[in-house]
Each structure stands twice: as structure tokens, then as C-alpha cells.
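What follows is a single structure, and I will ask about it in a moment.
Note that one protein chain of the assembly has been removed; the remaining protein chains are unaltered in position.
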Amino acid sequence: MSASPNGGGKGSPAGWVDGAPAGWEVVIGLETHAQLSTASKIFSGSKTTYGAAPNTQANAVDLALPGTLPVLNRGAVQAAIKFGLAIGAEIAPRSVFARKNYFYPDLPKGYQISQFELPVVVGGTIPIVVDGVEKSVQLTRAHLEEDAGKSLHEGLDSMGVSGIDLNRAGTPLLEIVTEPVMRSAQEAVAYAKALHGIVTWIGICDGNMQEGSFRCDANVSVRRAGDPKLGTRCEIKNVNSFRFLERAIEYEIRRQIEMIEDGGKVVQETRLYDADRDETRSMRSKEDSMDYRYFPDPDLLPLVITEAEVEAIRATMTELPEAMRQRFVRDYGLSEYDARLLTQSKAFADYFVTCAEETGEPKLVSNWIAGELSALLNRNGLSIEHCYVAAAQLASIVIALKKEVINGKGAKDLLYAMWEKEELARDLLVDALIKQMGLEQISDATAIEKIIDEVLAANQKSVDEFKSGKEKAFQSLVGQVMKASKGKANPAQVNEILKAKLT
Amino acid sequence: MSFAFASLKQLRAALDCKHVSAVELAEYFLNRAEAAQDLNTFLHLDRALTLAEARAADAQLASGNTTALTGIPVAHKDIFVTQDWRSTAGSRMLANYTSPFDATVVEKLKQAGMVSLGKLNCDEFAMGSSNENSAFGAVKNPWDKAKIPGGSSGGSAAAVAAGLTPAATGTDTGGSLRQPASMCGITAIKPTYGTVSRYGMIAFASSLDQGGPMAKSAEDCAILLDAMAGFDERDSTSVDVSKTSRKNLVAAPNLAKFVEKHALKASTGAAFQGIRVGVPTEFFASGLSADVAQLVKSAIAEFEKQGAVIVELSLPRTALSIPAYYVIAPAEASSNLSRFDGVRYGHRAADYKDLGDMIAKSRSEGFGAEVKRRILVGAYVLSHGYYDAYYLQAQKVRRLIAQDFQDAFTKCDFIMGPVAPTTAWKMGEKSVDPISMYLEDIFTLGASLAGLPGMSVPCGFSDGMPVGLQIIGNYFDEARMLAVAHQYQLVTDWHTRAPEAFK
Partner (left out) sequence: MPLTPEDIRRLSLLARIEIAPAVAPQIHAQLNGLFNLVAQLQAVDTKGIEPLCHPIAAIEEMTLRLRDDVATETDQRDANMKNAPQQENGLFLVPRVLE
């Protein structure tokens, strides 16, 4: 994620108004699968680490060997409760696991254990901002379920076979479903980013989209503006970045509108987004695939969550981004923009809070993070987690600046010099570096006076101009003094002494 | 001394006084099992495996570190998975399957020092009432080889009745322990649902399946259940009795002690003083053969003679237990059996066009007719538009049936009646019309749906074929049930009869 505040990316395609071609309205709902960062699987004691050798993390339960039974992981339930609390949802006092029956080689039991009629999290909202406009996205529900395995094709195609790896089977998922309330791809992306921010913030999901830890499916339909009836929707799967989500939805909007304008009808189906060709294509529309024959899993009893359990988890929860943002504005006097930027992720906020606490200068720290540091991060396309300069180091720089050990230019030079050393920078001691680079500010009046005298002697023309009333000449002289001090002179002192000498 | 029909206590004494070693006892029963191969009770015998366990038991005996069951042979219904013997569930689907782990029940009996003789035939996936549904051929009734032994634990019942093993495990979903016990003249108990772990029991209908012991007498069953039962954290439906409202009841592992203590009362001639026996009128309605009715009534009269009070009562929804069961059990089965897809284990068809065809052909070849029928029924009652009318309605009726039993238990301590409407029938007699066979389950289905403990205790013979008395108790009341059955067996000798050909 780049260092820009939550919100929509680029605007809609040319000719579109409010996320859709004129005369059309778009309706989008998102279903997101967030893999929960538990140590073990949702119904077995297998590990959940990514990238292990095939089937080495699939035990008898995950493989659905005859006689095996599921036992629910408390960690997954706690993660769901945390999420529910974070979005102001209701935690269902009683929820039920159901079996979703369908055949697929990566689904070992021939059914997925999920929640159907009674999910663990009900309702809730997530605020988003698109083009400066705030909107609240209502959630329908969030429910716990198990992930499926993977079908692999690489190197096996010539044999006409696929390989089944069930390491991922049984990894806990929280499926988070919105109401169909989004009206543009930009809103959908803003929501997805905000949701991503929340689940990573509260630490229930690592948010790694490349590894499939955070997967969005979009339900998209279009209708003519003013039509009260919802159009037929298509579900787009396989979107593994925010950029692709936006493009996939926009492609789908165009496809559906063109189809209707050409007199055709949208067919309800699942479509796969192909990033290479930037298009969606029909995945499966088998007649029987819709009848999942859900029924309560007789191997599992109703999940009962007491108010005391919810409160215990509430007590352990860290401040949420929204509350933190408001606090930064209120207590630190930060701008809305800066506060939003600093709370874009838990890592970002942690970085800021560490610096602010060490320096006691939240406003100054905020300026440095929002300014120079963000510029550097963006330049290298880095997230704050991979920032070359650690929070404590930036704090040392700011402290040096505050104590007037270095001046602003010195601080900037220092930051950039550290940045150039990339990963190595995190081992550097800021104070030692200041000395090594000779960046200490010259605040000794005698020394400054000496430099000024030399500059005045060499620039009689500017002195004369100033005396004849040209104010500009003063700034030129200051510049000369700073230059002569290699930028190290205390600018305030330079001003003061120079003024005294000239008047 | 002949060990074939000895009680567990007699075998214990013989082992303890070194009259026989565990190896000798194992060989004795292995020889009998091999000699009686025409009964088709055992699906897998392996002398070396059994003798290795027997030698280990002898070492335990020598060390003096023994339980009530150390060195005593047992055989397992082939629904329980075992690491060493094949686990087939009586199905072609699993003809060559070996489990990487032992079922909890198998593990517990092994830990108690029992020596496993091998795996016993049963109806395919425990679906059937005659054992004719085994892919490995029907089991014959030792009392008349032209007749069925009952099902689905028919191999277990026949093996115990023929003295091929002193004890066997079985499972009961709709009567599969009680009905074959009745038809083979042995004693069996289906404990309260949740008492015996289902981990490692190849699932048929998860909310109904319950394992239990089959042996010569109630006393033997108590000793066996003490070792089989107990809370298992691997089974989410397993019940920790000490955490229920019935925590004051005597439970495993103290059943045998309780039975022994209460047997003392039998000598007073008023063994059943203070016991109220409920007799539901519906259990003696049309459909029950006159000879069975007469034998069951005289058994109940024996209880009355010994001081019990007979209470006429009604279980008004007895007839409804058939449709409720034949909706719920197939529904759960259709889902439980979806894991058999030819991908990870089990039968895979030799010829197929593609993936879908491979799955369908493997299932169609691997499953027998009755299993396929129930899978189709199950898929139907869960499918879109039918779920509420069938599955949900059946689960509601199930609660009403359970409530009827609770009403009945306010008026009595035990309910008694027949196990099955007739004695064992001729092979092939009912296999043409599966529905007619379903109707035979009428007296056992109620306790299954309600999850109540139920027993079959031999109570006489009709035309040389055994008849069982069914005793149904309230939840977790196994100790008193077994004590009552034992007291009955102290004053009767039906349970000591053995088929002439196997003496």
C-alpha cells in the first residue's frame, strides 16, 4: 500500500458521471475473504503457514479421511469478534455452522463448513471517502468458514492432470459481505482499502493480497438511471489487487451496459477477472452449482458467545483508526489530511506514535512524515513496514532539530543520506552520523560573526544596495552567509547578527 | 473349559490364574473364526497382528499392570477405522483402505489391554437392517444360516452369538446395535448420544451415530462400555456428563461396579422394587408378530414379578419416527459420503472422460444400491425448495419425539418393548422392497432420534430364533439400565443359550 490516505484512486473513465456512463446506475456489493492470522486451522491443529511443501500441512481432518471430525479454533472466533467490534456490528449470541455441499477436487469433504442462516457477525458499517465525500458502507454480515485447497497445473498439463495441494484447506476465513450500496468502482476500491486497513489494523489478517490472504469478489449489476429494480448481477472473482478490482469492475460495467444496449440480457453467473487481458470471462454456470444444499453441520453444535466474552475481547482491543484520527486532530492539532494519512495503517500509526512519543513533538513529526518521509516512500514504492529509516531514527533527527543541534537543511540532508543507504540505514546511529557528516549547526555567535564579516567584505555591492533601500539584497547576503557556512549556520542567528551589522 | 461362550469375568479369571495366556486365548478365537468362515462375519483377519497384540497383553499380565479387559479378545465392526487392519465400511469404495490412525474406541480398548481379532462385516456404511448390503457378501445368522443376522452390526452380532469373539464393537444409527443383537440372541447397548466418541467411526448420520458394545450379557456390556465411553476432545458432539444436569448419575468408568453392587438386590427376590416400567401401547400395535409380542410381554411380566410397577403409557409419535428418520439420516449421509470422490483415497474408476466423470463414475461404481438410494434421497430433502418441508420439518418432529420420551420418563424409569417386529427373516425376503425393510425399524428409531440409551436383552425364542427385549432409558441412565438388565439376566438364562452348531 502506498503512502496516500484512504480514498479512491484515479477518477472514472472519460464520459462517465458518478462512476457510470450517463443514464446508467451501477450497483456493487463486495464479498471479501480475509484469511485469519491464526496459528492453526479453523477445525484442526494443522499449521497455517504459507508456502510449505504440498500437503505437508494437511492432516487427517483437513484431508477428510474417513472418521475425522472438526473441532473449532477459539482463535478464529476471537478474530471474528474483534472484527465485529471494530465495525460496530452485532456479535451474534448464537450462530450456527452449516455445510455448503458441492463437489470440487480441492474441497476434501465435498462440503465447505461455513455459516449460512446465522452468521457470527451481523451488520456494522465502514466509512469511506471518495473525492473528498464521506460515505458509510453498510455490511450485511461476516461469517466464519474454512478455505479450500488449491489445484496446481504447472508442469502437469502435458499429462492431462492437475495436482491437488490441500495445505490451504481448512485455513480460517472471515467472509465479509456488504450490502449492494456502492455506486462506482472507485467506491468499491475505497471500501476494499478501508476494510483492508481495519483487518490488518486489528491484526486478524496479514492482508497479503499476493498470497491470497485478502480476496475480493464483486457483485456488479447495472440499471438505467431511475429504474427501481436491480439488474441481474454477475460475481467477479480472482481479483488480487485494488488496481485490478477497479479495472475488473469497470470492464464489467461496460460489458453489461453494452450487452443491454445491444438488446441482450445479462446472465447471472460467476466471472473470472483476467488481469493479462484486462477482461472478465464466464467461469461456471452449471445448472447444479447453485444448489448447495446448506444444512446445519451435525458435527458441530451452535456457537454461543456470551456478553462477557465479547467484553473481554473489547478490553484487549487497540484504538481503532477512526478514533485515533479524531484524537490526532483534537489533541495534536493535526490537519484532517495528515491525521488520515497517519492512520492509513496500523504500521503507519505505530511509526508516528513512536516518533511523537519520543520527541514530544507530534506536529513536527507529522510534518516530517507527511512531507519528506512520504515523498521518499512513494518514490521507492515502499510501505512504512519497509521504511529504510526506523521510527526511532526519525525521532532522533527531529530531536536534534528541536535542540538546534542541526537545522532544517541538515535534517533533510541527514534523512536523504540515510535513505540512500537503504536497508543499512536502520543500523545507523543518528547522533554519530550528524558528527560524521559534520552537520552540527553553527550557533556560536563569534563564529557566525566571522563568516558574516568575510561575506560583507566580499560583497560590498550588496551592502550598498541594501543601504540604498533594496530589501532583496539582505536575503542575498543571508544566502551568501549560509553558503559560506556550508548551510550549517543557525539561520535565525545569521539574520539577527547581519541585521545588527548593517543598521 | 470352553472359552467360546464364557463371560468376560470368567475369561478374566482364567487369564489371571494363568489357566490360559492372552496368546492362547487369541489363537483359540482366531481358530474358531477361521473355522466359521461360512458365516462371513470377519472381513479381515491377520493372525500375526492379533498375536502381536496378544503378546503385548501377556507382558502386561506378567507385569501385573492390568485392567478388567487385559488379554481379552475383541473384534471391531468395520465402521471403526484401524491402523493395522483394513477399514472398508463394508463398501467397495474402501475395499483397500487402511487408516493412518485408530478410532478413539479402538484406541481405548487397545489401551485397556484388549486384543483385536480383526474387522467385522456390516451393511455398507452401516446402512441396512439385514447385513445384505455389504459389498463383501451377506452375513449368516448362526441360529439359522438361511436367515439374516440383522443389521447393520450383523457381523458383530453373529460373531458374538457364534462364539467367534467374546465381545465386539458395533454402531447404532437407527437400531444397528439393538436389532442384530435381538436377532442373534446377544446383549447390546446403544448408549446416550455423545457418550462414545465418534472420532474414527466412518460417519453415516452424524447426529444419530453412536458406538456401543455387543456381548453375551449386560454385565459384559457394562465392563466394555466402561472402557469405550468417555469424553473425547476430538469429537465436538462428545458430551462430558459431569458438565450436564445429569452429573450425579453414575457413568463410565464406574458402570460395572454399579452393576455388581446392585446385583446383590437380586437375591432378595424383589430385584425391581421401586422400578417403574413404562410400556407404550404403540409398541404393541399392529405389525408386531404375535410370538414376539408374547415373549416380550412375558419378559416384562418377569420384571413385574420381581417388584417392578408396570405403567401403560403412550409414545404417540412412534409411527412418525420412520419418516423423520428416513429424512434426517439420508440427508446427513448424502453429505457425509461426499468425501468419497476418488481423489484422495478410495475407489477410482478405471475409465473416465474428465474430472467430473471420474468423480461420478468412482462414486457410482464404489457405492452399492442402498447407499446410492439414500444419497439421492438425502440430496433431495436438502435441495432448494424442499429443505424446509423435509429436513427442517423432520428435525422439528424429532424434537417432538424427544419430548414425548421426556413426558414418558416422568411416569416411568425405563421403557420396555420389542426391538423388532419379527425374528430374523430369510435372506432375500425383503431386499426387493427397501421400504418394507425401513418399516421394520419402527421400535428402535425413536430412541435413536431422541439420542436415548437403548438395549437389547435376549428374552426367548420363537421357532428357534432369538427375540430381544428393548429397554430404553433416560439420558445418561446407562448404569441403572445395565443393572436392571443384569438383574433380569440373573433370573433368566436366555442370554446363555448358544446355537447348537457352534457349541
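Per-chain residue numbering starts at 1, and chain names A and B are given in the order in which the chains are listed.
The working rule: contacts are C-beta pairs under 8 Å (C-beta built on N, C-alpha and C of every residue); 3 or more make two chains touch, one makes a residue touch a chain.
What you see is a predicted model, and the numbers here were worked out from it, not measured in a lab.
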item	value
Contact with the hidden chain (one of B:Ser176, B:Ser207 or B:Gln306)	B:Ser207
Identified contact with the non-displayed chain, of B:Ala35, B:Ala285 or B:Leu376	B:Leu376
Hidden-chain contact residue, picked from the options B:Val74, B:Ala89, B:Val277 or B:Leu320	B:Leu320
Full-complex contact with the absent chain, from A:Ala20, A:Val71, A:Leu195 or A:Val405	A:Val71
Contact partner of the left-out chain, one of A:Gly132, A:Gly160 or A:Gly469	A:Gly160
Residue numbers in subunit A that touch the chain omitted from display	38-40, 44-48, 53-60, 63, 65, 71-77, 96-97, 103, 105-106, 151-153, 156-157, 159-166, 272, 283, 287-288, 291, 293, 296, 298, 300-304
Touching residues (missing chain, whole complex) on subunit B	96-98, 100, 192-194, 207, 233, 236-237, 239, 244-245, 317, 319-320, 322-324, 326-327, 334, 341-348, 352, 354-361, 363-364, 367, 372-373, 375-381, 383, 389-390, 392-400, 402-403, 406, 433-435, 438, 449-452, 475
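Following the convention adopted for this analysis, only the chains that are shown with their structure count from here on.
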item	value
Between subunit A and subunit B, centroid-to-centroid distance (C-alpha), Å	57
Residues of subunit B touching subunit A in the complex	80-81, 87, 89, 94, 97, 99-101, 103, 198-203, 205-207, 233-237, 331-332, 334-335, 337-341, 343-345, 355-356, 359, 379, 382-384, 387, 391
Touching residues on subunit A, where the partner in the complex is subunit B	60, 63-72, 99, 101, 103, 105, 108-111, 162, 164, 166, 290-291, 293-295, 297-301
